[in-house]
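For this view, one protein chain was removed and the others were kept in their places.
The letters A, B, C and D name the chains in turn, as written, and every chain counts its residues from 1.
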Amino acid sequence: MTAPLVMVLIPAVAAFVGLLVGGMSRAAAGAIAVAGPLGALVVAGLLATEQPWTDPIVDTGFHGVLQPFPAATVVDGLAVSVALMVSFVATLVQIYSIGYMKAEPRYSSYAAFVSLFTAAMLAVVVAGDLLLLVVGWEVMGLCSYLLIGQNWERQEARRAAVKAFLVTKVGDIGFIVGIVVLIGATGTTLVPNAVQAASSDPTVATVASGLILLGVLGKSAQFPLHAWLPDAMAGPSPVSALIHAATMVAAGVYVVARFYPMFLAAPGVLTAMAVIACITMLGAAVISLVQSDLKRVLAWSTVSQLAYMVAALAVGSRDAAVFHLLSHAFFKALLFLAAGAIIHAVGSSALRDIGGLRRSMPVTFMTMTIGLLALVGVFPLAGFFSKESVLVAAEHAAAGDEVVAPWVGWLVLVVAVVTIAVTAAYAVRLWMLTWAGPRRGNGPIHEAPPVMYLPLVLLAVPTLLFGFTALDVSALPTWIQANATEPLGTPAALTPALVTIALSVVALLIGVGIGWRSRLPSAIGDGTSILARGLGVDAAYDWLVVRPFLVLVGWTTEFDQHVIQRTVSGVGSGTAATGGRLQRTQRGDVQRYVSTALTALIVAVVITLVTVAT
Amino acid sequence: MTSNWLLPALLVVPLMAAGILLVAGRRAERWATWFGVGVQSVGLLLTLGALAEFKRGSAGSMQLVVEAEWIPELLVDFRLGVDGISLPLVALTSLLGWCAAVYTVRRVPEPGRARAFVGLLLLLQVGMLGTFMALDLILFFLFFEVVLAPMWFLIAFWGSGERRRAANTFILYTVLGSVVMLVGFLLVIVKTGSADMVELAGGLGEQMSGGAQLAAALLILGGLAVKTPMWPFHTWLPDAHTSAPTVGSVLLAGVLLKMGTYGMVRIVVPTLPDAMVRIAPYLAAFAVIGILYGAMASYGQQDLKRVIAFSSVGHMGFVLLGISTLSVVGINAALFGNIAHGVITGLLFFVVGGIKERTGTTAFASLPRGLYASAPRLGFLLGFAAVASLGLPGLAGFWGEFLALVGAYHPAVPEHLYYRAMLVLAAVGMVLAAAYFLRVLRRVGQGPGSEKTMDDVAADEWLSWTPLIALTVVLGLVPVLVFEVTDPAVRMVVESVAGALP
Amino acid sequence: MSDRSLLSPTGVDVVFALLGAVAAASALMVVTTRQIVHAALWLVVSLGAVAGCYLVLTAEFVAWMQVLIYLGAVVVLLLFGMMLTRAPIGPSDDLTGTNRLVAFFASVAVTAVLGVLVVDAFGSTMIDVSGEPSSAAVMGEALFRYWVLPFEALSVLLLSALVGAIALSKPDEGA
Amino acid sequence: MTIQSIDLMALAPTLVVALGALVALIAELVTRRGQVAVGVGLVTVAVAVPFAVAASGEQTLCSGVDSACSYVVTPLSVALQVIVLVSTAVVLLMASADIADRRVPGGEFVFLMLCSVSGAVLIPATNDLVTLIVALEVVSLPTFALVALRQGESRAAEAALKAFIFSIASVAVSLYGIALLYGTTGAVSFDQLAAAAQASDPTPLATAGLVMLLAVVAFKIAAIPFHGWAPDTYQGATVPVAAYLSVVSKAAGFSALLLITGTFAAWSEMWAPVVAVLAGVTMLGGNLVALRQRLAVRLLAWSSIAQAGYIVVPLAAVAGSVAWGPDVANAVVGYLVAYAAMNLGAFAVVAVVARRTGIVEWGDYRGLARRSPGLAVALAFFLASLAGLPPGLIGLLVKVRVLVVPVESGVWWLAAVMAVATVIGLAYYLAWAAQLFRQPDVDERPVTAEQATGSWTAVVSVAACLALTVAFSVAPSLALGLVDRF
Partner (left out) sequence: MHLSLPLLLSVSLFGIGVYGLLVRRNAILVLMSVELMLNGVNVSLVAFDVFWAEALRAGQSLAIFVITIAAAEIGLGLAILLLLYRMRGSIAIDEATDLREDAA
């Protein structure tokens, strides 16, 4: 049992125990719920401290396709850093949930599923075996389905859960076929060996990475498989914070990072990723601008920020992508938990009912403001540094010293800068509508209980400080590359470049301007416009996928019911009918019987004579 | 072989018990179900004994072999034996038989008559075990047919809905299939002069001429396809399942469907390699059609049992795809798929039976919503079984399907690209499977929550179902338990086919 | 005997042809007449002609058996049968059934097929009818040297027919 | 002038049965009680069987001319004789109930039956066409009397008339066939005919003759198109007589068929297709019409027509590469043995139920298991065997044994037709078996009371058939290898 496996199993056991014993007392359930991710955090911490890790692949001896107990795990900088982030956020979410889910009757199953989710995410993070990766990947999808559908009394929760699972499942099909191709082509299920073998053969690399990209698009909610994330907001806010901001959606990016050498061997796929990322980045940001629901604004923002990470990967810089992944996880989780606190206090997540809460919820106000600033990328915060590192990477690519074509770099750079402006716009709009202006809605508003705002504060800390770790080359960059199974050249400091800083500041100011003008309540809109409904992508889904599928289902049931069923029962009744017709020859008159017999005989004689003669 | 009394004992004990029940007077109605549990437990113990005796190292060769001459005129010897391919299935049958017996202790479906019910179940057990142990073609055919009469009575007398018509379609369709298979067997016996499966697999089958092999293979596959069921011979399955009593459905889905695929791996592939190499691509095509067709048809069904019946058509499609690759990975995946489907669909039908018992119906139109609230544990089990059935990795259902895809990537037959197209289509089938199961969970499990109206899972239900739940999880996490037994035997089968490959 | 074509008949042929024609014509009358009693009488004529044919064919013993049993016993029995079932004396037109067409075609087919076959096989072969007739002595010897088993079997047959007829004719003793 | 040397020991079975008939008749006249006649009948059969077995391998009544004997006993003929004799014993047991309550005159009944049986025992050992046709006539004639003997039933006469007319027509046609064969080959003894067949190809006249000869055989085994009389006659006659017709009379037909096809094995390309079509049509037609039946006896009649089709399949398969030989004959005899046991059993149960409750429609057998479980289980077992579905194992095994021959000889369409026919057959056997176990909708009067004396013998007949069928199921080589035992 290697350390990483222990890290995965602790939350899993916590989930199982929680499910069994949870029913008894809420306190016990709460304790077990927090203990799970906390245990994982501790182990991750231990792993982080006892650097340098000796052997990247900790192999448990089960290999080959037919002894597929997927137990091989990988321990390198990338894995440990993401594991730390995941367990940290998960612990805070569990703590936060104790407060948030006080009125929830089925708290024990909720907590258990969150722990199970954490275990699955950690499994993906430390997976050294393709099969363990697939197990984690799919169990994550299942937990997201279960948690979105937590309070399934509501219609939209039920629909959102199914939609989330199916859309990600469509992506997962590509993912699984990609893994099958990898295993088939390379003959091994060990991740590093498979990636190394695949990257040496361009065709396999292109096919495998293209297919795996499909899965990533599904999980990380990129165009065209992004429609499920905004609807997933029907789930409880802590779930949104953990799954739909920090971890699951980041898993896609993490997997690409894990398989990065293979992706580098397939520039075509990287270009495609870049184009998709740009579309998603800008589209999501613009849609977020017109959203009328607090959590939907943040959801579309997440889609946009994820596009940043994918763009970073597309332009050839894994470190930038991972850096943005980590920082985004912190401030986006913070924003969602803050939103949760607001909803908990106000009772509704529609912007119409929220306003002027500055005085009544000071801590939430403070932490949410920090979060928004980080989201926008204001100087000292983590957001600024991670976004800049992406811009720097884009600029390198534009200069032509990356594996992708220069125009890709330019495209990413331009779109990134424009998106900074739009991001600033919707961030300011959100901030003004929630905190500034007159108090809309009624009823007393009071600050969230400590168990809820403590995690906010704890998340605010890394949002503020995490940026600085990237400046010193010996800190974050080397750490991410440490013990990497596949070293990607020397780790370079992720320091922002002057020219990109200038561009981003200009874009930021423009954005604030737009934001300021659209802060009026009248600009909220009722969320029914084409833009608000996600540019009609949902309608397109309905027409292109759901409706034809239902027609096909209709045909199949029709075909099965009438054609095959009828032939079978037809044969049955047919035999009975022939029986009836034969029966009618037996009318009782013996002379008729004898005449038929004799004529038959004559015919037989004649035929036999003819056949014998020939 | 040391203890070769095990296998005949496995057959004789239930047979004797059925005889006793037949003769026992009306007083036996009371202790009949307990008697059933006792006999099945003995069977289970014997199976565990066999598992222990079975030497994993030489899983490729027949073990615990028993041999006695029975009908010289038909070259029929009473020859039993198990190897890596049949042992897991024998174990599955004993387990499901035991779970069924435990479930019936207090739940004999109306119109009661426990004595006859348990007697028929025991006869069914004899037929099923016999089919997996027989090493003689005609003996295999006999046990193949022994199963039909008891299952017919179970559906026709203890079933529900238009059970008589369903029972008749079931038995007439299957008998037509098995007679066609018999003609295939006879052709093999006539051409090779031997009916011993081991000899035939060992190379005797290859001496048959190409044309004869193809004719025999098509006939036998035709018969087995009806049993599997392979599309388009599947129409009897939904009706049989909708009308069968719970235990009947469990055994029908859990074991009877496996006799078809087992027959293919045990008889057709090793004995008629040249024919199999030519037929394999078409088999793959039918398998994939089955997967997609099963998924789409089950999405359109209005009855819970019919949904699961069509899902079985889909799962069996994956098993057939595995077999059609004729590769080590593929056939291992098929055998594992058999076991996994048996366990998971057995559990599914038990849960649906529980639902039917509590709500009196399985039709979506009249089924109350919000099972998660009205019977949380039952709801959880329904969710668990549905998720396992749609092939969630980490549970037993996944490996059968996933490794079938891996096998399809590198089939032993030359048509690699064709198989990769099949692979993608089969993968699409997985998402459709997710679609219809989630529709079921949404329609039955979720919904405007009503309070805890129904009594939740009872003790005897837990006792009967826990082995299946545990097995789903254990096989999901440690699939090697099955593979270490089946792999050596499958390598033998694949070797015998290797000769026929170009 | 040397083969002669059918068309050059010998003296015996002419006699036989005449007898055959009588037999066939009266047989035709048996099946077509509208009076039952006439049918029986025509049957007597037909069987008598056939007996004559046997004599021409030197099968003397068979001829006498024919006269004795057929004419003596069988036809008499038939007449008794008609009497007991009160058959109408005068002409009655319901004697021929409805499926006349099928019957006609069947009989014509039979006659045609067999006729063609026979002529094709034995068109020109001759048989020697000049030899000494197979008298009772000759037939007796043949019967009891080679055909003892059928003879015995026939005895069982006749006995069972006798007992059967009597049993059937007994009035019901009441169930 | 040497009288034919008669070896009485060889002829013993036929003689014993004939004498038994006489003794039975006289016994009934003397003691005025029908039961005694049945007793004598049973004793006769009991004595005849060992004689038949002892006579194996002998031949007698050989004429001087190239030692062509007219009575040759072969293992095949002994097997057929044993089948006939044992079946007669069972039928007599069934009939004793009718005789006891004067529904049928005991003495005459047993006398006629034994006369018929003596013919049936004679046929397998005949060695020439003359004896064969006479023996066939000896078998048929008494049966028409038996059918008509049913007092107080007007339709019995009609049934007898139909069988009678059909019989004399087919005998006349066969006699003409024999005449033609005699004409072309100049021989009537099977050995000389076989030699003639080997010597040259069949002339057109010989072809016509042989096909016409098959007419009487088709009549006896009630193969379509010569089946018209069977359902009506079975329905009109008493059930034991119907049983007799469906088993012993058919066994005689099959013996004749085996002898004829054996003799003319050299001309098999000529007659095999005819027999094949005959078998196919009979199997399919019999099962198809049986689907629609409502009366129990009529259903059994059509079922026995279909079963006759199965029995002919091995001979039909000679059309392919397999030549006529002991293997084919053993398959026919094997199926015949199992068929006799199953069919007699079914008839026995129908007889008992008809006598006790007057039920004639198989639909009214509903809930029989509730009222008399023993009978119901027995009938279910017989029906399962006839259908060829386990637990009726022997039914299945003999079907397999019969199906091997067409597969081996490559006559594919015949194997396919048999497969389809079996499935159709399963439908109505199953429907009837299901009726037995269904809940009775109205509780008819209990069947337990023994309405009439002497009905215990009927139950004994059911038990005997059940014992035989179960024994065959457990040790199938008893039935399948019967010929090799002698």
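The rule is short, and it goes like this: a contact is a pair of C-beta atoms (placed from the backbone, for glycine too) under 8 Å apart; a residue touches a chain by one contact, two chains touch by 3 or more.
Quick caveat: nothing in here was measured; it's all calculated off a predicted structure.
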item: Touched by the hidden chain, restricted to displayed chains; value: A, C, D
item: Sole contact to the chain not displayed, among D:51, D:144, D:190 or D:472; value: D:144
item: Of D:178, D:398 or D:411, the residue in touch with the unshown chain; value: D:178
item: Missing-chain contacts mapped onto chain A; value: 580, 583-584, 586-591, 594-595, 598
item: Sites on chain D contacted by the missing partner chain, in the whole complex; value: 63, 65, 130, 133-134, 137, 141, 144-145, 148, 154-155, 157-162, 164-165, 168-169, 171-172, 175-176, 178-180, 182-183, 186-188, 231-233, 235-236, 289, 292, 294, 298
item: Residues of chain C in contact with the chain not shown; value: 4, 6, 9-10, 12-13, 16-17, 20, 23-24, 27-28, 30-31, 36, 39-40, 43, 46-47, 50, 53-54, 56-59, 61-62, 65-66, 69-70, 73-74, 77-78, 80-82, 84-85, 87, 94-100, 102-104, 106-108, 110-111, 114-115, 118-119, 122-129, 131, 134, 138-139, 142-143, 146-147, 150-151, 154, 157-158, 161-162, 164-166, 168-169
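FYI, only the chains that are shown with their structure count from here on.
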item: Between B-D and A-C, the pair with more C-beta contacts; value: B-D
item: Chain of greatest Cα-centre distance to chain C; value: A
item: Between chain B and chain D, centroid-to-centroid distance (C-alpha), Å; value: 43
item: Centroid spacing, where centroids are CA-atom means, of chain A and chain D in whole angstrom; value: 78
item: Touching two or more other chains - residue numbers and ranges from chain D; value: 204, 208, 427
item: Touching two or more other chains - residues of chain C; value: 113
item: Which chain pairs touch, all of them; value: A-B, A-C, A-D, B-D, C-D
item: In the complex with chain B, residue positions of chain A that touch it; value: 62, 65-69, 131, 134-135, 137-139, 142, 145, 149, 152-153, 158, 161-162, 165-166, 169-170, 172-173, 176-177, 180-181, 183-185, 549, 552-554, 556-557, 560, 564-565, 568-569, 572
item: In the complex, chain D residues that touch chain B; value: 330, 334, 377, 384, 389-391, 393, 396-397, 400-401, 403-404, 407-408, 415-416, 419-420, 422-423, 426-427, 430, 434, 437-439, 476-477, 480-481
item: Residues of chain B touching chain A in the complex; value: 169, 172-173, 232, 234-236, 293, 296-297, 299-301, 328-329, 332, 372, 387, 392-394, 398-399, 402-403, 405-406, 409-410, 423-424, 427-428, 430-431, 434-435, 438-439, 442, 445-449, 477-480, 483-484, 487
